[in-house]
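This part shows subunit A:
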Amino acid sequence: MTTAPAATAPATAPAALAVRDVTVRFAGLTALDAVSFTVEPGSVHAVIGPNGAGKSTTFNVLSGVYRATSGTVHLGSTDLTRLAPHRIAGLGIARTFQNLALPPHATVADSLLLGRHRLTRSGFLASGLRLPSAAREARLHRDRVREIAEFIGLEKELELPAGILPYGKQKLVELGRALCMEPQVLLLDEPIAGMTADERRRVAAVVADVRDSLGISIVLVEHDMGVVMRLADAVTVLDFGRRIAGGTPAEVQNDPAVVQAYLGTQE
Partner candidate 1 sequence: MTTFIELLLGGLSIGSVYALIALGFVVIFKATEVVNFAHASLLLAGGYVTAVLHDDIGFWPALGVGIAGAAVVGSAVEFCVMRRYRGSDHSVLAIVTIGVDIVITTELVRRMGTEVLSLGDPWGDDVVTVGGVTLAETRIAAFVAAALLITVFLLAFRYTSWGVSMRAAAENPQTAALMGIRLGRVSLSAWAVAGALAAVAALFLTVFPTPGLERATSFAALKAFPAAILGGLDSTTGALVGGLVVGVTESLATGYQSDLSFLGRGIGDLAPYLVMVAVLLIRPAGLFGTKELARV
Partner candidate 2 sequence: DTGGGAETDKTGVKTGEGVTDSKITLGALTDMTGVYASLGKSVTQAQQLWVKETNAAGGICDRQIELTVRDHGYDPQKAIAAYTELEPDVLGFAQFIGSPFVAAVEQRVDGQDKGIVLPQAWSANLLGSEYVRVIGATYDVETINLIDYLLAEKRITEGDKIGHVYFEGDYGENALAGSQHAAKEAGLTIVEQKIKPTDNDMTAQVSALKQAGVKAIVISAGPRQAASLVGVAAATGFNVPVVGNNSAYAPQLLATQAGKALQKDYYIGSSTLPIGDAAEGPAKLAKAYAAQYPKDGLDNGVIAGYNAASVFGEALKKACESKDLTREGVGKALLTIKGFGADFGISHDFTDPAAPSTRETVIMKPDAKTPGGLKVVRPAEVAPAAESFASKS
């Protein structure tokens, strides 16, 4: 009851994330219909599509919040399909939420520290008895949290309750919390929604930096095509739960089906 799932230090070359024929049905509707795609190690893979296409559902399956009705998800050789969320997190898959999911009264620092959960050990006993191990651990990870906070530009907000931050900042906290999990695969659900252009630039840059400096895979759901087109190495397009296109940004952008279903004829 007191031990955390084993931490897996990110392997230098993270494994590929393979989604195979994943179908998700809810009473009466099929949110995902035999969707397959593969996220190459260390790449940014964008998942786009109209509202209600099934992007977040995909994330929910990848992070264990939903059980796939059929199909499989593998990270390298490990099968994630039936794992509980915390086990999947234990394997180094981190995500942000499209609708914020931050404890409003916990400080940003605490929220970020929560991200370290899988990497830390000390359970009820150790923390209760304040064993030196726990203290050492806490120090170590607080430092890392500060490092990450500086990296995404939250150092000033660390001691504030997340709830009072403006929307955009709260999204950053979520990103930070996910980074604090030292993930192999990072799932970002609309990370720059609700930001001004230059804020988007910063976050886009952060995302790029993360990929480059940590070499981890990133799955990105975003409606800002500009950013998607330039960040993504590969794109998967969903519509009504079906995969209607996939490939390099360029290919996708000119795919008539995509234009028709998603982009529209933009000015």
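Here is the rule we go by: a contact is a pair of C-beta atoms (placed from the backbone, for glycine too) under 8 Å apart; a residue touches a chain by one contact, two chains touch by 3 or more; residues count from 1.
If you want to know what made the cut, all candidates are chains of the complex that A comes from, given by their letters.
Note that the structure is predicted; figures quoted are calculated from it, not measured.
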item	value
Of the listed candidates 1 or 2, the one touching subunit A in this complex	1
Parts of subunit A lying in touch with candidate 1, wherever the complex brings them together	56, 60, 65, 97-99, 101
